[in-house]
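Would you mind keeping the following structure in view while I ask a few things?
Here the complex is missing a single protein chain, while all its other protein chains stay put.
For chain A:
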């Protein structure tokens, strides 16, 4: 019965569902593990890369994490080409705001603007929705460090910790238990690494398969986005793994 109402994006089913939007969300559940964690003094996003091959000539091209402006960056899960279009829109929005107001765009405003774009594709035009979910992380003066999740329907919400992509349920379970109020950057990084060891599709997670990024305030009070170096990532994942081994031994 569903088949009759699922081919047009802008049509409701008799039960009041938008099947195309739901199918788009399915596409994201197959994407690489992506985690976001809000700490007291930073926001962390980490993503598992799906395309890793010796023959890949990536250069500086990222797959999971993208800078939007000095105070914001995002992690992508879903169809990469769709994501590239939306990331461009995000960057233009942020730049336009900074041009008009002389200040960085507040994170929630940016999230709202991209969600309005996504929502448009579920209501008019007859085009399919974007098969992309974002985790948007950033800092602004009004609400401090923030983490938002957006989905293909154009809905968004703010989170203290969130996971999308493969094994996101497992990740959320661990985060529900271990996320604490008042965590600092290092603790939050360790928690991220711990979650990733459990959810990633691979036996030995290392920097080749991961992208780790943070937004933090420097000592001078300036906000800055930074990607962790390969060495830092490898150390984090290596430290997380033995703890994993210990709990296994205890069992």
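In this section, a residue touches a chain if its C-beta (ideal position, glycine included) is under 8 Å from a C-beta of that chain, and two chains touch if they have at least 3 such contacts; residues count from 1.
By definition in this document, contacts and distances are computed from a predicted model.
Undergrad: Of the candidate names "Proteasome subunit beta", "UspA domain-containing protein", "Trafficking protein particle complex subunit" or "Regulator of G protein signaling 9 binding protein", which one corresponds to the UniProt protein name of the undepicted chain?
TA: "Proteasome subunit beta"
Undergrad: Have a look at A:109, A:123 or A:229 and name the one touching the chain we're not showing.
TA: Final answer for the missing-chain contact: A:109.
Undergrad: Which of these, A:53, A:142 or A:177, touches the one chain of the complex that we don't see?
TA: Once the missing chain is taken into account, the touching residue is A:142.
Undergrad: Spell out, residue by residue, where the missing chain touches chain A.
TA: These residues of chain A touch the chain that is not shown: 99-103, 106, 108-109, 141-142.
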